[in-house]
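So the structure is just underneath, and the comments pick up after that.
With one protein chain held back, the other chains of the complex are shown just where they sit.
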Amino acid sequence: MENSIEIKAEEINFYYGTKQALKNINLEIYEKQVTALIGPSGCGKSTFIRLLNRMNDLIPHTRVEGKIYFEGQNIFEENVDVVGLRRRVGMVFQKPNPFPKTIFENVSYGLEVNGIRDKKFIEEKVIESLNRAALWKEVKDRLHDSALGLSGGQQQRLCIARCLAVEPHVILFDEPCASLDPISTRSIEELILELKKYYTIVIVTHNMQQAARISDFTAFLYLGDLIEFGLTEKIFTVPKQKMTEEYLTGKFG
Amino acid sequence: MLREKLYKIIFSILALSSLLFLVGITIILFTEGLPIFHEAGVGAFIFGKSWYPTYDPPEFGILPLVAASFWVTLGALLVGVPLGVGSALFINELAGPKTKAILKPLIEILAAIPSIVFGFFGMVIVAPFLQKLLGIPTGLCAFTGSLILGIMALPTICSIAEDALSFVPKSFREASLALGANRWQTLTKVVIPAAGSGISTAIILGMSRAVGETMTVLMVTGGAAVIPHSFFVPVRPMTATIAAEMGEAVMGGAHYHALFAIGLILFLTTFFFNIIAEMVSRRFRIKLGLSG
Partner (left out) sequence: MKNKLTQHLGFLLLWVAIILALFFLGTIIYFVFVKGISIISWEFLTEVPRRGMTEGGVAPAIAGTLYLTMGAILFSLPLGLACAIYLCEYSPAGYVVNIIRMSINNLAGVPSVVFGLFGLAVFVKFFGFGVSILSGSLTLGIMVLPQIISASQEALIAVPQSYREASLALGATHWQTIKKMVLPSALPGILTGVILSIGRAAGETAPILFTAATFYTRGYPNSIFSEVMALPYHIYALMTEGTHPEKQTAIAYGCALILMLLVLLMSALAIFLRQRQRSFYGK
């Protein structure tokens, strides 16, 4: 593997109050690769991914120990610019959540809050992002219609476009297809395979077949422990841990 | 990041304004009202039977005013509670969805009619009407005041009571009906008791509103500062007294302080009612398993 490491998690422990949700996680996310986090419900995969852009800061009574290195710095240090971090590490959520604004405004929002005022630049960026998210053809005639009028799959692609507009380096997908039908799911998966040419991708999914289809690396978590991590094709064909094999063959989860 | 902290501080200061005003009102009432207790003595003020502030020497006994407020409020509740709670029960149990969709907003809109309109109406239509109907010397009396106040309070009581009733989970009703009870039994034995605290809150708040009402009673209750011996004599509740007499009271004089002291008593009374309503409504939410 020639790809360099984009994000490195070291000895991560995470607590919701007194309950420990992540135990000594050590994980590398490789640049321009798709890393999937799989495991049964409650294993900590969503908790972990939300650490990468410090969205867990929003939840009260939580504590994190350990370090996560991104762009040469531990993101939990005192002087880290969290706002800037979130721009460079974007997130697409489980349930599509476009703003109650127009399609255009949804995509331009990220640019505006980051201080961009140049109208022409914004317009170009919106078109580019919608193209990259494979949504442009479907919405180019209704950019100024409400985003809430789009179908579930289209809304999720809009959220992806919104995220792309601020030019992140990493995109985090937290179970992005959980509320979508199979056809929309397929289109999102194809999109992710396209996107990995330009962005580092981390995806949480409870659908192992999805992980097998689209990811390069897979991490299997169970009850807060990282059981196994490695190349997807290795994990799915010759897993090293017994528990991994049992999960993959459906013995539990 | 510093700007963000600044915003948070600005907002927190502005948010405390409501607390500030409440405290401010309390302070003002105390500072402007307490002096009268010096002059007239606490006991003589609160329990004195003669309110003659403009005599020489003036008398500052507020018992007639308090009694008037008490009786008028009581009367208002006798009118407002049955009509208000009854209407709420109707809307909740007997009204179809279309009727409900019309009645609920309608009642809310009616709650907004200004008190001056009620007072005016009471004075020019109701009072003469009652005078003729009941053969009483004047229609401007406690009875008329109670009647009008009750009608004024009923939309408020109805709205709050109906909200309380609608909070009762459907499962309670269904369980009762499944056991063979009819709708009336379900209503009286299950739904109303479950919504009891909420309905009590509605009544207490209605009562608070009635006690605090000024213009209606000012125009309709007649204005005689005498302890009433029947419902059909003119009276002067506390609110009306302040409104009617502040204009003539000398700034900073004894009369002025006396009126502020009445204001203080009014304030403490409604404050007390509100605290009770708050406690009752909290118990209601806990009882039904809603968030506290």
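Order of writing sets the chain letters: A and B. Residues in each chain are counted from 1.
One rule holds for everything that comes next: contacts are C-beta pairs under 8 Å (C-beta built on N, C-alpha and C of every residue); 3 or more make two chains touch, one makes a residue touch a chain.
In this text the structure is predicted, and so the values were computed from the model without any measurement.
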Hidden-chain contact residue, picked from the options B:I36, B:C141 or B:L154: B:L154
Options A:I103, A:C163 or A:I201, residue touching the unrepresented chain: A:C163
Residue of A:L37, A:M55, A:I75 or A:L130 touching the missing chain in the full complex: A:M55
Candidates B:I46, B:L83 or B:A224 - the one touching the absent chain: B:L83
Residues from chain B at the interface with the omitted partner, ascending: 3-4, 7-8, 10-12, 14-19, 21-22, 24-25, 28-29, 32, 82-87, 89-91, 93-94, 103, 105, 108-110, 112-121, 123-125, 151, 154-155, 158, 182-185, 187-188, 205, 208-209, 211-215, 218-219, 239, 242-243, 246-247, 251, 259-260, 263, 266-267, 270-271, 273-275, 278
Chain A residues that touch the omitted chain in the full complex: 53, 55, 58, 83-88, 90-91, 93, 95, 97-101, 109-110, 112-114, 148, 159, 162-163, 166
